[in-house]
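Encoded as C-alpha cells, the structure appears first; notes follow it.
Omission of a single protein chain aside, the complex is shown with its protein chains in their original locations.
Each chain gets a letter, A, B and C, in the order it is written, and its residues are counted from 1.
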Amino acid sequence: MARRGRFRPRRVPSRTGDRNVTGILVLQSVISGLMIGAIYGLLGVGFSLVWGAMKVINIAHAAFAVLGAYLAYFLLKAFGVDPVLGFFVILPFLFFGGMVVYRFLIFPVMRARDIVVSSMVLTFGCAIVIENFISLIGSPDPRVFTTRYTGRAFFLGPFAFQWPQTVGALMALAGMAVLYVFLKKTHTGKALRASWQQPEAARLYGINLRRISMIAFGLAVASAGLGGIAMGFVYSFDPHTHNLWLIYIFLVVILGGVGNVLGTALAGLLIGLLNGLSLAFFPYQWVNVITFGMLILILLVRPAGLFRSEV
Amino acid sequence: MKPYLKSLLFLAVAGAFALPWLSPPVYFVSLLFVVFMYVVLAESWVLIGGFAGYLSFGHGAFLGIGAYTTALLMNHFHLSPLYVLVSALPAGAAAACVAAVIGYPALRLRGPYFALITLCFAFVMELAVKNLDFLGGPEGLWLKAMGIEVGLARGIFFEVMLVLMLVTVLVVRRVESSRFGAGLKAIKEDEEVAQTLCVDTPRVKLSAFILSAFFPGVAGGLYAYYLSYIHPETVFNIDISILIVLMALFGGGSSYVGPIVGAISLSLVNELLSAFLKAEYARVIYGLLFVVLILYLPDGVISFFRGRKSGAG
Amino acid sequence: MKGLKATLILILTAAMILMGSGLSMAAKPILIGGSLPLTGKFAETAKWIARGYRYWAEEINKKGGLLGRPVKFIIYDDESNATKAVTYAEKAITVDKVDLLFGGYPGTAARAVMPVAEKYKMVYVSMGGHMKSFSQGYTYSFGGPPLMGEWWYLGFMDWMKTIPKKDRPKRAAVFTMNNPIGASLLDSMKTLEKDLGIKIVINEKYNLPLPDATPLIMKAKQMKCDILFSNGFFADGVMTMRAAKALNYNPKAIVQGVGSVIPAWTKELGKDGDYVFSGTALHNKLKFPGNKKLNEVVKKRWGLPAYPVYFGFGYCWMQTLQQGVEGAKSLDQTKIRDWLKSHEVHTIAGNFRFDKRGLPKPYNYLTQVIDGRVELIWPLSVRTHDPVYPKPHWK
Partner (left out) sequence: MLRVSDLTVFHGHLMALQGLSLYLEEGEMVTVIGSNGAGKSTLLNTLSGLVSPRSGSIRFEEREVAGMSPEEICGLGIVQVPEGRKLFAGMTVLENLEMGAYLPGARRRFRREVERVFEKFPRLKDRRHQVAGTLSGGEQQMLAIARAMVALPRILMLDEPSLGLSPLMAEEIYGVIRDLNRDGMTILLVSQEVHVALAMASRGYVLENGRIVREGEGKALLRDPGIRSAYLGI
C-alpha cells in the first residue's frame, strides 16, 4: 500500500530469483503491443488513403470501424458466423455504403474553400449520427466477440500468443497487404495514386476523379470495418468507443506520413512497440503518458512524421 | 455597422449585464455562463487556429491548467472564494506560460503535425494530472464553497465571465484588424512568403499562441469555481478541445464573429434539442446539423450572412 | 455581419422563452428532476437507472401517488459530461422548480452535483461512489444505498477470514484503474495485509482505457500471485479475464471491481466470466420485500432473468427518498433530510439508518458469478449459493 501514488522505479523482485523473468515480460509486452499496433496500422491506412487522395479528414472513420464491429457482432450472435467470415458478408455493405456517403456527403463539400476544415466538421456530424444510431438500434451496452478461440492462446517458447489478438493482427496484416497490392498493382489502384499526385493530368488521360474517389472512400470504409472487427477481437466496444480509436488512428497516420500506406502500417507497429516497451519498463499508470510523450518528442525531432509522405 | 444595430448590440450587452439581477431562474445564468465560457474558448482559439491556420486540438488543456491553478492557489492559501476574481489572473498567466513552453517547439510544426502535437499535449496533461497525487490525482479537487447565497454567487461569476468574454472579443477583433493580425493571416496564406515579407513568423505565431492560451486560463479559473469540484476528466477532457475547434469552424473560423456565432448557436441548439427530444434522437439530429450545415454552407454559418459564394479556389 | 447580430439576439431570446416556458406547465404532479448520462460513455448504466426510476413512479402512481399527488420525472441527458450534469441540476431546480432531485451517476458527475444539491438545499440520494465526497460536509446528500468503493470488498474480506489460513491465497496481484472509484477500491486493499495476511506482491494502477492486459497477467503469473484483484470497469475487466484464460493463469480467486455486476458481463463473457468475485450493495436475490416483484417485472418487460443491479439502484434511491417525504409529510427539503437522518428506511437493499454524513453503516455483500448468474456468497444469512473456491482451472 505504501507505493500507492508514489512514483518509484519498478524493482525486479528478488524472490523469483530468475533474471529472465523481466526479459520475457518485456518481449511479451512487445509482442502483444506489435499485434495491437498492426490493427491501428490498418485503421490508419484507410484514413490516410482518404486524407491523401481527397484532402478529406474523415472523423467518422473510427465510427465506421465500430459499425463494422457491430455488424460482425450481430452476425455472430444471430447466425453464429465467425467475425472473420462475417467480414466478407458485410464487406459489400460497407464498401457501397462508403461510396454512397462519398457521393452524397463528401463530394458536394469538395467545393469548400478549405476542404480539410469543412470535411472535418461534416464527418464529425456523421460520427455522432452513427454512434447514436447504433445506440438506438442496438443498445449502448458494451460488446465483445466470443468465439471458439477467445481466451485461447498458443505458445512459442515462453511467449504467449492469444488467439483473438493473433487473429485480429493477421486480419489487419492481410487487410494492409490487400490495400498495398491494390494501390501498387491494380489498374484502378494506380489510377488512384495518379489522381492524388496530379489530379489535373489524371483527368486529361481519362481518369474520372469522382469515380476513383468514390472507390477509394468505399475501400477506406471497408478497411475501417475490417479494422473495427480486428479491434473487437482485442477490446470490448460500445457505440462511444470510436472517439478513442480515432485518437490512435490520428497518431498512426501522422506519424506514418499522410497518404503513405507503408509508413502508416509501420507507424502502427511502432506505436504498438512503444506501448509494449513502456508497459514493461514503467508503472502502468504512466504508460499512456510515456507513449504520447515519446510521440511528441519524435514529432519535434522529425517534424514531418517518420516517413516521407509519398504514395 | 448600422446605428440601429449598434444600439441593439449595446442593449443586448446591457441586458446581459442586468440579467442576473432580474432574478431569473439561476439556470439561465449558469447556462449563459457556460456559453460565454465557450465563446471565450472558441474566440481565443481563432487567434491561432483561425487567423494563423494552426489548428490547435489541445486548447481545452489551457482551461484545465487555469482551473487547477486556481483550485491549488485557493486551497493552498485558504483564500476566500471571492478572491477567485484575482486568482483567475494567475490562472491565465499559468496557462500562458505553459503555452510559451509548448508553443516554442510545437509551432515549428506545420499543418496536421501541429494539430497532432497539441492533441498529444492535451492528452498527456489529463493523464499526468490524474497520476500526480499532489494535484488531487484521480480523486480530483474540491474548492471551498462560497459563503454567500447561490444565486448571488452565480450572478457575480456570470458578470466576471461576461466581462472576460467582452474583453476577449474586443481583443481578438482588435488583433484581426491590426498589423499583428495581418501577419497571422499572411502566415495562413503562405508562411514562406510571409517570411520574405519581413514577418517575424516564429515570434508572431508564438505571441498569438500565448495570447490564445491566456483567456482560456482565466476562464478556467472561473470555471473551477462554477463547478466547485474539478477532476481531470472534467476540465482536461479532450472533448472540450474538439468542441472548441468545431464551434469556431461551425461559425466560420476566419473572423472574430465566427466563434461567437458558433459557440452560441451550437450550445443553444444542443440545449433545445435535449429539452424537446429523446436523448439519442437529440444527438442524431445534432449530428445531422453539422452534416446539413456543411452541405449547404461549406464555409461555416457566417458565410451565409456574408453572402459569400464558395468555390473560388 | 450586419443582420447577424440582430438574428442572434432574436434566436437567443426565442430560445430562452422556449426553454423557460415549455417545461414548467402543470404544477399538480410532484416533479422529480435531474440528469443522467443517457448518451455517451456511461449510457448503458444510466439507461437501467432511468428504468428503475420510471418503474418506481409507475408503481407509486398506481397506489395513489406520493402525499396523494402523482409523481412525474424530468430526466435530462447530460451526455456523460459533469458540466452538463451541473447545469441540468440547476435547470431542474430553478426552471422546472422540481419538488425533488434524483440521484445521478457516475462518480465525477455525482461528485459535481452534490455541492449543487447542498447549495440549493435539496436532498440528493445517489450512489456517491467513494468516501471522499461524503466527507466534504454535505448535509443533504445520502447514499441510500451507496456504492462505496471503500466498502466494496467488505463482504469478501469477511468471508476470507472464515477460510482457514492455510487455504487462503498468499500473494496478491492488484491492478487498479486510476479514477475515483479505483482509488477508493484501492483504499480497501489495506485490509488484505493487515487482517488476512495476504501479501500484496504487485500493486499497479492503470489509466483507462487499458491498452493491453497480457503483460499484467504475465507478470502476475510469473510472480506466482494466487489471488488477482482486477479493480476496474467492464472493458478492462473483460480484457483481464480473457488474458488470464489465454495465458492459463489460475489463481485461487479472481476478484473483479465494478464490471462484473452488470448484465453485459455474463451475457458477453459467458462461461469465461464465471467464478469471479465482486461486491454489491444490493442484489436481486436479497430477501427484503420488493425484490421478487421487481424481478418479475424485469423478466416480463425486458426478458432478463432478474433485475440488473443499476435498475435496483434507481428504484432503491427513490424508495429512500419516498420514505423521507412520507415521513416528513411534506416536500420541505430540510424536514425530509432531518427525518431521514433520524429514522430507519426500509428498502429492497435492506434497512438503513443514516449517520451525519448521510451514509448507512458500512456493509457490502460478496457476490460470485456462478453458471452465468451473480450469486450472493456472504454474509451467510443471505447466501444463495456455495462459493466455488479455489477457482477451478480454465478449460
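Here are a few things to note about the model shown:
By definition in this document, a contact is a pair of C-beta atoms (placed from the backbone, for glycine too) under 8 Å apart; a residue touches a chain by one contact, two chains touch by 3 or more.
What you see is a predicted model, and the numbers here were worked out from it, not measured in a lab.
Just so you know, the chain we are not showing touches A across the whole complex. Screening A:A153, A:V167 or A:I207 against the full complex identifies A:I207 as the residue touching the chain left out.
Considering A:V116, A:A194 or A:L273, the position touching the chain not shown turns out to be A:A194 (whole complex). Annotation for chain A: contacts to the undisplayed chain at residues 187, 190-191, 193-194, 197-198, 200-208, 310-311.
Rule of thumb we're sticking to: only the chains that are shown with their structure count from here on.
Chain contacts: chain A has residues 5, 132, 135, 285, 288 touching two or more partner chains. Looking at chain C, one finds that residues 39, 178, 205, 207 touch two or more other chains.
Contact residues on chain C toward chain B in their complex (touch as defined above): 1-9, 11-12, 15-16, 18-20, 22-23, 38-39, 76-77, 79, 81-83, 86-87, 90-91, 93-95, 108, 111-112, 114-115, 118-120, 130, 132, 136, 178-180, 182-183, 205, 207. Chain C contributes residues 39-41, 43-44, 47, 80, 175, 178, 186, 189-190, 193, 200-201, 203-207, 209, 211-212, 214-216, 218-219, 222-224, 234-235, 238-239, 241-243, 245-248, 263-264, 267-270, 272, 394 to its touches with chain A in the complex.
Listed in rising order, the residues of chain A touching chain B in the complex are 5-6, 105, 108-109, 111-114, 117-122, 124-129, 131-133, 135-136, 243, 247, 250-251, 254-255, 258, 285-286, 288-289, 292-293, 295-296, 299-300, 303-305.
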